[in-house]
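A single protein chain has been omitted from the complex, and every remaining protein chain is retained in its original position.
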Amino acid sequence: MTRPRFSTLFALGWVLVAALLAAAAVLLDVTARPPSGKTVVTVRLWDQQVAKAYRLSFAAFTRTHPDIEVQTDVVSYSTYFNTLRTDVAGGTADDIFWLSNAYLAGYADSGRLIDVGATFGPDIASTWEPSVVQQFTRDGRLWAVPQLTDAGIALYYNADLLAAAGVDPAALTTLRWNPGGDDTLRPLLARLTVDGDGRSAGTPGFDPNRIRRWAYNAANDAQGIYLNYIGSAGGVFQDGDRFAFDNPAAVEAFTYLVKLIDDDHVAPPASDTNENGDFSRNEFLAGKMALFQSGTYNLAAIAGQANFHWGVTMMPAGPKGRVSVTNGIAAAGNSASPHPQAVGQVLAWMGSTEGNQYLGRQGSAIPAVTAAQKAYFDHWLSKGVDVKPFFNVLKGPRIAAPGGTGFAAGNQAIKPYFDEMFLGRSDIATTLHRAQEAANAAARG
Amino acid sequence: MTAKRRSTALGYALIAPSLFGVVTFLLLPILVVVWLSLHRWDLLGPIEYVGGRNWRSVLTDKTFGNSLLVTLTFVAIVVPVQTALGLAVGALLARDLPGSGLFRTIYVLPWISVPLAIAVLWRWILAPTDGAVSTVLGHRIEWLTDPGLALPVVSAVVVWTNVGYVALFFLAGILAIPAEIHSAARIDGATSWQRFRRITLPMLRPTMFFVLVTGVISAAQVFDTVYALTGGGPQNRTDLVAHRIYAEAFGSAAIGRASVMAVVLFVILVTITLVQHLYFRRRISYDLT
Partner (left out) sequence: MTSLKKPSAAMVYVALAVGAVITLAPFVLGLLTSFTSAHQFATGTPLTWPRPPTLVNYTNLGGAGFGRALAVTALMTAVSLLGQLSSSVVAAYAFARLRFPGRDGLFWVYLATLMVPGSVTVVPLYLMMAQLGLRNTFWALVLPFVFGSPYAIFLLRQHFRTIPDDLINAAYLDGATTLDVILHVVVPSSRPVIVTLMLITVVSEWHHFLWPLIITSGTKWQVLTVATAALQSRYNAQWTLVMAAVGAAVVPLLVLFLIFQRHVVRSIVVTGLK
């Protein structure tokens, strides 16, 4: 037989290389998750701290269910809902994933979620925090297992800064904001804002370009700030799935907030806070902000990192009292999961007192299973922190957390308008009107 | 089989894989994107036909209009600046002083580097807290979040990335000019500046054309840099068209609207390419071979 032609050898070599590469691809595919003989259920969420609590919880679960292994998959919040959507749509999402109220509609309506009410029976909902159950009920059906509730919004204060300004923390509970008179918030905030020369806001010679200490975190922050202001003025943000913030009460609320930022200079400029959701919190933690209105989602960070005396009190009341927003997070089951039974068992564990209480133990979040909340209260009690303001504020009326179909698109449409508005560069009423139109148009798709 | 039929069969056999690729992954998507522009889809639910609604909505959308304007401004800044700087650097390198090789390598480094990673690198350099520039200046400047500064800064990063690459094209173009032309001019008493203006520049027209056309087309499609540096902000001041399409498709989950935007972008780019082709073709008549 003659020696094989070079070209034949080359062709064979090419095929060999191609086969090797293909084998490498298959190898990479197979080694992605080491097989352990168990059923693996994956849980996706965005909070690193809570993931740690889950790992402990799931370790306990595996002790009683040795054939099921549960793994957590943390995805950064900034890309969480973008990637979740493409993954769920592509059928490659985790078996269980966190949802917030804002994003429930699309998934529920397209049948991507396990019907929790149908799977576990109607009684189970009564063991969970009612506001969260309500948020995740759509068309009369419950679509996810409540995991965390944020409770309401309250006011963190830096006790050292208040003392230096001669303000008694007890006075904070009487704070009122009211554009029509009888307003005690603005004068106090002015007293607490100090520039580089030690002058407080509103006094002659005060230099708003060299502020050393802010008083408050008024900003384009839906959950911490403006939703509560809208509610406390008697307005609404949405009406069902529709954006409805173009109303006189909301105009009043936003006008007040923008004045605080751009006229009184008691809060950081919107150019700092519009693009960075953590800016105000970081200023507060650095001791450069006296009052910080926020929720329990920042409690662990503040408790862990604040090196000054601090406390929590009720947020300022508005013309119609104190109306807070509350938000919850729930774990939804992927209806396309290849192992629905295992998923059902894990979900049941996550919605049970034993499983859910791990989340409250480190005090980083409030369990949504009512019986498991005790761990949370105990934790903070032992640290001498009174968390009651976050809960007391919910005893009054509430403003609904935003959501609904097309919320993602609507929210994106709002952003440029609200950013401009908070920069003090546009007329509030016109902007709200235009923003609402744009949001509803975008939400309709 | 006749020689001709063999040749035909062979020809088609050889181009078959690439033809499959071109049709499936380049031509078919164009048809699909036009089709999608008439439908509504949020990735999760079903695809529903909505006719011209997306077109009406996108063509009157302020955000899209803003995005086109931002892209136009961006291209108008980046392309002339990178061309001018590239020409200058190319001319300097053409002196071929010892060490030019090293400089050439250095200048091309940004272009070789991964655009996404470069953007992340600059994100640190420009960070107001803990960033390199803030530390050197001792002063906070919101390079990426100040509405007035963001677009110029992003443009500067893109120019920084491309100058070396553009310079190499000009270098090649300058070196291709026959030395006799320059010597003849020198003998006639022309100064180096005159030689540059009257000989070099005109003979660089083909290179200039290439650099401008490819510059415009690639500037209009910048995505990675915007994604990592500013995410389109602040207030959509750096919302280049490619980023807007992505945000619309995968952020707002409005695939139909994103498809409309993609078609508009496509039409604009094709028009620019054709116009530049026709305009420059008449003016390039040098044959140096």
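Which chain is which? They are A and B, in the order written, and residues in each are numbered from 1.
Here is the rule we use: a contact is a pair of C-beta atoms (placed from the backbone, for glycine too) under 8 Å apart; a residue touches a chain by one contact, two chains touch by 3 or more.
Every value quoted in this text rests on a predicted model; they were computed, and no experiment measured them.
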Left-out chain, listing which of the shown chains it touches: A, B
Selected from B:Trp55, B:Phe74, B:Trp143 or B:Tyr227 as touching the chain missing from the view: B:Tyr227
Residue, one of A:Thr92, A:Thr173 or A:Gln341, that touches the chain absent here: A:Thr92
In chain B, positions touching the absent partner: 4, 7-8, 10-12, 14-15, 17-22, 24-30, 32-33, 36, 88-89, 92-93, 95, 97, 99-100, 103-110, 112-118, 120-125, 127, 129-132, 135-136, 160, 163-165, 168-169, 171-173, 176, 186, 192, 207, 210-211, 217, 220-221, 223-224, 227-228, 241-242, 245-246, 249-250, 255, 258-259, 262-263, 265-266, 269-270, 273
Hidden partner chain, residues of chain A it touches: 5-7, 10-11, 14, 17-18, 21, 24-25, 28-29, 32-33, 73-76, 78-79, 83, 86-87, 89-93
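Simple rule for what comes next: only the chains that are shown with their structure count from here on.
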Separation of mean Cα positions, chain B and chain A [Å, integer]: 38
Complex contact set, residues of chain A against chain B: 82, 85-86, 88-89, 106-107, 109-110, 112, 271-272, 274-276, 406, 408-409, 412-413, 415-416, 419-420, 423, 438, 441-442, 445
For the chain B and chain A complex, residues of the former touching the latter: 40, 42-46, 57, 62-63, 66, 142, 145-147, 233-236, 247, 250-254, 256-257
